[in-house]
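Heads up, one of the protein chains got dropped from this complex, but the rest are sitting where they should.
Moving on to chain A:
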C-alpha cells in the first residue's frame, strides 16, 4: 500500500531573539543581538499509510502544530523532506491543498457573517467541486453530522459544538483522501465529541480517509486511533500501537479492597509480587506486579480469609501512562 505521508529527518528551527536587560542592554541590542535557535521539530521521520488513523500527541509546545503546519504546506521546513499525497506541500501548495482537508479547532474556516450554506457554496467554488459530487458527498456528511437545520444560520449564531460540526463538514467539501485535525474537540461537550468520533470512524470506513489527529483529550485517541505517535521536545519518543504502549508501560495493577471490619496487615496474604498499602483501617490497596492471573489469585486468597464489601481493580489510564513517559522517559521495550 502507498504511503500517504512520508517524512524523513524533518526539522524546523525558529530563531528567537533574547533582549538584554536595562537601557544599556537595549542599546547593545541595536547593534548585536543575542539569538537562540530553537528546534520546534527536531529530526523526525514518519510514514503513514492510506486509511490509517493516527493520533499525534504531546504536551503544549512539543511541536505537534509545527509538524502539522509543515505537512499542510503552511510552513517551510528548515531541513528534511516531506512528501504528502506524493507532493511537496510547500512548493506545490495550491495543487497540494486540493487533496487535503484541515480543521484547526481554535480557528474558524467559515465566514462569520454569512449563513453556513453560503460558506459551503463559496468553498465549493474555491475547491472546484462539481454539483454532482457535492450533492452526493455532502448530502451524506450533512446528514451524518446532523447539521441540516443549521445550514441557513449565520456562523456567529451557532454554539461551539454546532460550529465545530460545520467546520468539519467544510473541511470535507472536496472529499479529501487525507484529513488533518488539530484539536478538533477542544472545549466540546461529551455528546458532541461522541458524534464527531462516530462520524470520523464512519468516514474512515466508507472513504478510506486517512486521518492525522492531534488532541489533548486522550479519550479521542483511544476511541479512534490504533496508532499513536508521541512527541516530546520536537522528537518522536514513541510510534506504534496504542495497545502496546499500554501493555509495556503498565508496571502493575492496583486492587483496592474494602473490608467489612478493620483488618491488620498480618491478616492479608503476602507474596513476592504483592505489596500492600493501607488507606484506612478497612481499606487496603494491593499493587500486583503480574498479569491477570496473579490478580485473580490474590483476590480469591483475600476473599477466603476476610469478608469484603467491595473490590475495585484500578486500570492505569492512558493519560497516566503518558504522564509517566514524560516524567521518566520511555521505558525500554
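Criterion: a contact is a pair of C-beta atoms (placed from the backbone, for glycine too) under 8 Å apart; a residue touches a chain by one contact, two chains touch by 3 or more; residues count from 1.
We take it that contacts and distances are computed from a predicted model.
A.B. asks: According to UniProt, what is the chain that's been left out of this complex called? Choose from "ABC transporter permease", "GMC family oxidoreductase", "Ferric reductase like transmembrane component" or "Spermidine/putrescine import ATP-binding protein PotA".
C.D. replies: Answer from the UniProt record of the missing subunit chain: "ABC transporter permease".
A.B. asks: Please pick, from A:69, A:163 or A:253, the residue that touches the omitted chain in the full complex.
C.D. replies: Only one of A:69, A:163 or A:253 touches the chain omitted from view, namely A:69.
A.B. asks: Can you tell me which of A:95, A:135 or A:310 touches the chain that was removed from the display?
C.D. replies: The one listed residue touching the chain not shown is A:95.
A.B. asks: Go through chain A and note every residue touching the omitted chain.
C.D. replies: For chain A, the residues touching the absent chain are 14, 65-66, 69, 72-76, 90, 93-95, 97-98, 100, 102, 104, 106-109, 111, 113-114, 118, 121-122, 125-128, 182-183.
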